[in-house]
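Only one protein chain is missing; all other protein chains are in place.
The first chain written gets the first letter, and so on, giving A and B; residue counts start at 1 in each chain.
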Amino acid sequence: MNLASVTVTKSFRRHSSFRKSSSLAILLLLSVSSALFLGSNASATEAEAAPTKLYGTITDKDGIALPNIGISVTGPEEFTKNVETDAQGNWEVEILTKGSFNLTINQDDLPEGQSLTDPTKATIRANVFSLGNDLRLLFPIGPGIAKASMLERSAQLALDGLILGLVIGLAALGLNLIFGTTGLTNFAHGEILTMGGLLIYYLSAVLKFPVLVAAPIGVLLGAFISGFLQDRYLWKPLRKRGTGLIAMLVVSIGLAIFLRYFFLFLFGGDTRQLPQYAGQAGLEFGLLSITPKSILTTSIGIILIILATLWLLKTRMGKASRAVSDNPALASASGIDVQKVIRAVWVLGAALATYAGVIITINQGVSFLMGQDMLLLIFAAVTLGGLGTANGALVGSLIIGLFVQLSTLFIPTELKYVGALIILIIILIIRPQGILGKKERIG
Amino acid sequence: MDFLFITQQTLSATIGVNTIIFALAAIGLNMHFGYTGLLNFGQAGFLAIGAYSVAVPVVSFGIPLWIAFLIGIFNSIIFALLLGIPTLRLRADYLAIVTIAAAEIVRQIARSATFNEWLGGSDGITGKFGKEFFDLNPFKSGLDTPILRFNANDLWVVIVGWSLVAVITFVMWIMVNSPWGRLMRAIREDEDAVRSLGKNVYLYKMQSLIIGGVIGSIGGFVYALSRQSVQPDNYGTALTFFAYTVLILGGAARVFSPVVGAMIFWFLIVFIEQILRQGVSNNLIPDWLIGVNQVGQIRFMLMGLGLMALMIFRPQGIFGDKKELALDAKA
Partner (left out) sequence: MQKPKSADVDFASTTSPTPGSAKSDPILVADKIVRQFGGLTAVNVDHLEIQRGSITALIGPNGAGKTTFFNLLTGYDSPNSGTWSFNGRELNGIPPHKVARLGMVRTFQLTKALYRLTVIENMALGARNQKGESVLRSVFPWIWRAQEAEIRARAIEILRKFKLLEKQDDFAAALSGGQRKLLEMARALMVEPEMIMLDEPMAGVNPALKQSLLEHIKELRTEGKTVLFVEHDMDMVHEISDWVIVMAQGAVIAEGTPASVMGNEEVIAAYLGAHHNDDLSASQEGA
């Protein structure tokens, strides 16, 4: 695909009633954001809410309680408290203010033969956004990383890698579809994930919807805002003007920067976790450990990908989108409403990416940097798989996910993204069209 | 609202250290993108390499500063070769992705705990590695006038920095108006046509990449020396994107445009920031809307919006010729 702009051959007439309902939607969006503004900036002198506790249970790997283990807690306004686990291994701390709390376990108190699975993670950070939500926290005790065999570690890492690959794949599918139909390399795609995470955080932690309700609402909102509205009010007008592809790429960069700092402005810099299901214990399946929430979110993710693939292959709209990817002028000449197809692709892509953000948030948490961190991996996956190929994005995502996680067997964890990026560069040298791409004249 | 203070801060910033750094970064990008059409999204990597090359040899190994500069230029050439050799044969957007990835790799390694000993980890390196440079400073006191204010060290950096910018701009002007410059512009238009005339396009693209990269690294020198500190997170993708903003603002493919673009950019940024800060502290802007700590974030938000508006409404920048539109890939 060359870098010529996609010419628009049809304009799309909208009924005035539809116009009204999109304005309504925008009003809704604005009021939601203002509510967030006010919420996040409210000073600490709000009425004292019910006391909140941070609590947990410390057991060894087999579930036997470990009593008399010391935990020291520090928090905002010089809050300090030391607690100990009781005979059942339970501990709790009452806190009266919002903010970030650090809880450090006293490793010397642990009996012989028991230690943290990761001795470097002796301190847990808990973010309390609103009072009234008790937070359960986990100090995993186990045989320790060094003692786990290479095989055990590889298996677990491979599983983690596949799950990461799935998350990347959800986002990469959308990016690829958008690139295929419009030629736009969307540098703001990562922010769709962040938006998804923040939406579900707001719905779940602030508005207190149960996660199972908040997630679908979040995805629908995300599909609407990041997909429908973004195409309607930004990209379609630009396409109509005939803006070139490099110009649009730079516009997407500006949008990414704006959104990232907007999120920072609204939510602050900390990683936020969902209060519900926090600190869920993993279920053991032989060599592997996986939390129930991870199983659920991942399964839904797989279903979504299957549905999306079916949409692409079987539905009229899906086939039309592939036609537009191949040759927009020809597709338009044969009667396909190219703008409608592009709109559908944006909504679908945004829905998938929003859900990816939701998965990450449910399992780990969300911060304003989530999009930026993921974006490079998503690009790597799409390039690796072959820009523009339907299955390439998925294949590339799984490979990148596996590589990122498995590489920690050999290189320090903090450098695992570096490994993925190096793989990307190497693949581009050896096989520039990607794994599934067709060899065309690349240079 | 203390308008005198605002004026002093804004004007000082317009010709200040940050402007010099961004001007150099953008001059390098002008060579890459403005004149040769190379989509280098890893310029921050070149600045990082320049900055660390100044700090690490001096602080960890006691090497004289002047040798460290040479090491920096050498490293930057190597980085350009590493980037260019595999990718200059590929399509433009592949170069973009590889350069972003490469710059990220540089930053991740620089901030990693693994290399903490040499590179300072996420805290970076702080130290008096610029001592030899500042020893040459003839100014014992700074400049303190109502409209401009610099301390002694900054004044020295500003004087040397602008001289450097002037020399580099002058040399670039000669090169761009020479047959070599013409060849670069031709490559930007159509590589196949240039090959049909017997020119080795690959070699020339590599030269452009190296030259623009070295200029970027010199920007890194200034960045590190001016603060006597190197922080890895300052050299992220945002730096590259703002360098592009500067370039586009001035109008790519004009020799002066990076300089003017940088000045306008920092003028606007500091001006808006000062207005916001004073507005917040004088309660002209309500506390619930913008907290004092959030002024910096608003600044970045505006920069993002500004870049978008620039590309949408005036992609040729201040000085660009609409005919010679470097960035609208319509033709």
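Keep in mind that, in the parts below, a residue touches a chain if its C-beta (ideal position, glycine included) is under 8 Å from a C-beta of that chain, and two chains touch if they have at least 3 such contacts.
All figures in this text were calculated on a predicted structure; none of them were measured in a lab.
Asker: Where does the absent chain make contact, in terms of the chains shown?
Answerer: Among the chains that are shown, those touched by the missing chain are B.
Asker: Pick out which of B:113, B:174 or B:309 touches the chain that's been left out of the picture.
Answerer: Only one of B:113, B:174 or B:309 touches the chain omitted from view, namely B:174.
Asker: Which listed residue, B:116, B:163 or B:200, touches the chain dropped from view?
Answerer: Answer from the full complex: B:200 touches the omitted chain.
Asker: Against the chain that's been left off, what residues of chain B make contact? List them.
Answerer: The missing chain touches chain B at positions 171, 174-175, 178-183, 185-186, 188-190, 192-201, 204, 207, 211, 323-324, 331.
Methods note: only the chains that are shown with their structure count from here on.
Asker: Would you mind pulling out the distance in Å between where the CA atoms of chain A average out and where those of chain B do?
Answerer: Whole-Å distance between the two chain centres: 31.
Asker: Along chain A, where are the residues that touch chain B in the complex?
Answerer: Touch residues, chain A against chain B: 3-5, 37-38, 41-43, 185, 238, 242-251, 253-262, 264-265, 372, 376, 379-380, 383, 387, 412, 414-415, 417-418, 421-422, 424-425, 428-429, 432, 442-443.
Asker: Which residues of chain B touch chain A in their complex?
Answerer: So the residues of chain B in touch with chain A come to 39, 86-87, 89-94, 96-98, 100-102, 104-105, 108-109, 112-114, 237-238, 241, 244-245, 248, 287-289, 291, 294, 297-298, 300-301, 303-312, 315, 327-330.
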